[in-house]
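Apart from one protein chain that is not included, each protein chain of the complex appears where it belongs.
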Amino acid sequence: MRGLARASSRRRRRLLENVEAWAFLLPAAAVLAVFHFFPILYAFYVSLLKWNMIDPVRPFVGIGNYAALLTDEKFLTALSNTTYFAVVSVLLTIPLALGFAVLLNRKLSGMSWYRTAFFVPHVTSLAAAAMVWHWLYQPDQFGLLNYLIDRVGLPPQRWLLDPAQAMPAIIAVSIWGSIGRDIVIFLAGLQNISPDYYEAAQIDGANGVQSFRYITLPLLSPTTYFVLIVSMIGAFKVFALPLFLTGGGPLDRTLTIVYSIYQQGFQFFRMGYASAQAYALFAVIFVITMLQRRVLAPRVHYDT
Amino acid sequence: MKVGRALRAAVASLLLAAVLVLPAGAGGPVSITFWHGMSGVLNPAIDELTNDFNKLNPGIAVAAQYQGNYGALNQKLIAAVAAGQPPTITQLFPTWTEQLIQAKAIVPVQNFFSGPDGLSEEEVADILPLLRQTNTFNGVQWTMPFNKSLYLLFYNEDLLKQNNLRVPETWDDLLKVAKALTKEEGGRTTRYGFTVRSTEDYFFAFLLTNGGSYLQAGGREVAFNSAAGVEALQFLFDLVQTHKIAYVMSGFADADMGAGKTAMYIATNPGLAFAKAAAAGRFTVGLAPLPYKKNKATILSGTDVAILAKASPEQQAAAWKYIKFITSTNAQARWFMKTYYMPVRRSARDSTLARVYMRDNPEHRAGLDSLAVAKAEPSISEWNEIRTIVNGAVEEALLGKKTPKQALDDAAARANRLLSQRK
Partner (left out) sequence: MAQALALPSDMPVARRRRFGAKNTLVHLVLLASVAAVLLPYYLMVSTSVKPIAEIFTDPFKWIPSRLAWENYVDAWNHAPFGRYFLNSVFISVSETLGVLATSALAAYAFSRMRFWGREALFVLFLGTLMIPGEVQLVPNYITIVRLGWLNTYYALIVPWLASVFGIFFMRQFFASIPQELQDAATVDGASHLTFLWRIVVPLSKPAFITVGLLSFLGSWNALTWPLIVTNTPEMRPIMVGLLSFSNEWGTQPRLLMAAATFSVLPILALFFLLQRYFIQGIARAGIKF
């Protein structure tokens, strides 16, 4: 008798705890459901339509939008531009950030000031940064950058207006903006490496370069891996920089995938096509991330 | 005791409710909203017209609301229509109209011509025929032209006078004058004769003055890649690369002219205000019709106004009254003088007010004279995107990435693909 009563009161308690837990989750879950989960599904549904938001007629085109992507030169241009941007900016930023982090890891005076200085661009918004860089990149003789290269004897460049220079110029701004964050993360990773390793290496007669190669790099690999994945994902979503610096040009050379989504959805009101492009972006990011995992994860050395 | 207090409370709250609720329904002025994208000096100008109307019509209260630039206005309009909460009147470009008609979002202004507050046949005919044409779809006039502009040649009058040059009339004239005004100092060009903005309107201006057209008869294919078009784009390219008397830019040409960097450029007449501001009294800005090769022509630009279908019949009637007012002879004459937009009525153009103003400000002659040869762009919803495609082609050609013929043919192919999706 008592056993049964205890069992049912336990069940009631567990039920109550479930309800209580869900009550705790409700605020976050409600917001996320409406603005994060549901849109993911709805976006997929919209990507199967041809719709301009106000037309009551919304023909179902199935995979028509996706098929159109494969032959849309503008989208393919955006895809190649974005890939170029992501690969170059990430592959340049990481070694630079690591290098600076190693330098900053020396126990010299003033290191924290340097680190703070590197970090400032990460804190200031892209809008303000883009404005200043746009002014810096002025194509005529009034631009600061042209003035500086004139001092070393080079002629003034068109920078953001030159189809070949525009994307590299944007990459430079991107590196400038994110190097501080990567330095901080690498610094933390470096400082987590136990000095015992270095002492042991010193006893064995290893020099600086060797201990860097055989101790620092492997032990830092989890951090490097993390930075690589996160940076790559972020780089594929680049939008604000070309929006404010070049408007996607010249000649669509700085048109990125998210910019294209914005154009299709909010300038031409092609909601279905824009959603298809968004899913295509997701697919690209997913594939790249999986590739990175496949290739790099086995090389990550975890300090056990 | 308790009952008495409760009763008093009930009466008090009923009275309060009555005071709060009743006036709202009790026949105040009909309140309507007008969404527009006019900034700068245009904003106070439209406010002035609106205030005048409100004073003359105490039963109507119009609120003119600036929604941002035209891009933002378009976004906001579409969103509001989709959400079922549109304004009463909106400003819009002819290329937006088709979509709104298909979505049954607007009512034709033509419906109001024959009403109590309507327009007589004369009054309808008084509106410039070209403008009514662009606002007519399938035989019905849906929108009312409001602020229309056209493209003209802007030039530094002082510079031309100093060098004894006549204002260019043909393409050859333009070439000669630009050459004469290009100045070099120490191996660098310090002043160019002409500015070429790498935008589609520049190309279209030269396309039209070379006898070309936008669409082929039937409207199913584009015609801008004709021989006339290739010649036009080639001419622009030559000005920049071959003769080196012009330079390519995508920014504000008026600022460059004010800084002495260029002597001439092409823009719409409201741009005169910016040009004057950039000149800041250092020189006089002159306006002339576009230089032509085969025939005189210019591009008609600017917006119309439309009444939204969601509005109540009362609101629609009030909206029509407002539209009738701002497109009336007197209002259009005043609008022209304040904003430099072209008057949409012949009577406004010929009014004493306008004529006196023109006598004192002869630079506007060019605009009014060009009105007779203005050509409107196609009012189809795909045209916005086609303009972007042409813009790309112009950039490619001017930067030497493709020959003009190649660039235009490629653009035409893409544009035709878009057009083929029209039902």
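Here are a few things to note about the model shown:
Order as written gives the chain letters A and B; numbering starts at 1 within each chain.
Following the convention adopted for this analysis, contacts are C-beta pairs under 8 Å (C-beta built on N, C-alpha and C of every residue); 3 or more make two chains touch, one makes a residue touch a chain.
All figures in this text were calculated on a predicted structure; none of them were measured in a lab.
Although one chain is omitted from the display, it touches the following shown chains in the full assembly: A, B. In the complete complex, the residue from A:Leu48, A:Leu219 or A:Met271 that touches the missing chain is A:Met271.
Contact with the chain not shown here comes from a single listed residue; of A:Ala128, A:Ala200, A:Leu217 or A:Ala297, that residue is A:Ala128. In the complete complex, the hidden chain is touched by one of A:Val46, A:Val90, A:Leu219 or A:Met232, namely A:Val46. Residues touching the missing chain, restricted to chain B, are 39-40, 65-69, 72-73, 75-76, 79-80, 82-83, 85, 251-252, 255, 259 (touch as defined at the top). Interface residues of chain A facing the missing partner chain: 14, 17-18, 20-22, 24-25, 27-32, 34-40, 42-43, 46, 53, 100, 103-104, 106-110, 112, 114-121, 123-129, 131-133, 135-136, 141-142, 144, 147, 150, 176, 179-181, 184-185, 187-189, 191-192, 194-195, 223, 226-227, 233, 236-237, 239-240, 244, 257-258, 261-262, 265-266, 271, 274-275, 278-279, 281-282, 285-286, 289.
Just so we're on the same page, only the chains that are shown with their structure count from here on.
Remark: chain A and chain B have CA centroids separated by 40 Å (rounded to whole angstrom). Residues of chain A that touch chain B in their complex: 52-57, 73, 161, 163, 249-252, 266-269. Taken together, the chain B residues at the contact with chain A in this complex read 71, 75, 78-79, 81-82, 99-100, 102-105, 198, 250, 384-385, 392, 395-396, 399, 401, 414.
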